[in-house]
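Every protein chain except one is present and positioned as in the full complex.
And then chain A:
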């Protein structure tokens, strides 16, 4: 079950900049879907709730608010509300988008075009890096450079190398957890689909596990989006609050 990847290389200042076209495509599609979901949901929003769509939207908004207030005071965390909301929705959409169907081109390498963008480690690590860098930015902004640097030498000075290393492991674990879950799910789903498509008698037995696995993947998509945002908020609260 090897799928090829459509690569596109661009020379910039002598360095090769490689685009994986399917990932780029799916990132754009996921972003569009996320935007459309929100734009449509927020279209008829009113002070007095007008319908189920608004109720659903507000449940989501308040749910994300609860995730933030669970980690830090609202005075500090209020400005991350929108970021967390966008992030959780985007990651859920990105995880989910590979579940209903996938598309592999009928060429020799069976190039995979339609998939979850989060099944690509580059994407998840990029998001994770963006979040971790942001925690450092807000850490400096909220506590000042002095306290920020001092936090590496707490509780004792020889913790500093570990603390420094920790920042990179945060990035790796945050990104790879998401990637691993989504990628593994897609591989198993691909296998089950191949089994169903094989046309043998056993194939009919593969249909029910496939449906079950799809349902479980929907669950995993939500859980992983939740975990990603939750951990981001935990890291932010570690950086911006003086006491741990």
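The definition used in the following text is that a residue touches a chain if its C-beta (ideal position, glycine included) is under 8 Å from a C-beta of that chain, and two chains touch if they have at least 3 such contacts; residues count from 1.
Convention: contacts and distances are computed from a predicted model.
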From "ATP synthase subunit b", "Act minimal PKS chain-length factor (CLF/KS beta)", "NADH-quinone oxidoreductase subunit D" or "Aspartate carbamoyltransferase", the UniProt protein name for the chain not displayed is "ATP synthase subunit b"
Looking at A:73, A:122 or A:198, which residue reaches the missing chain?
A:122
Missing-chain contact, candidates A:18, A:165 or A:197, resolves to A:18
On chain A, residues whose C-beta touches the chain left out of the figure:
7-8, 10, 15-20, 23-24, 27-28, 31, 34-35, 38-39, 41-42, 45-47, 57-58, 61, 82-83, 85-86, 90, 117, 120-123, 125-127, 130
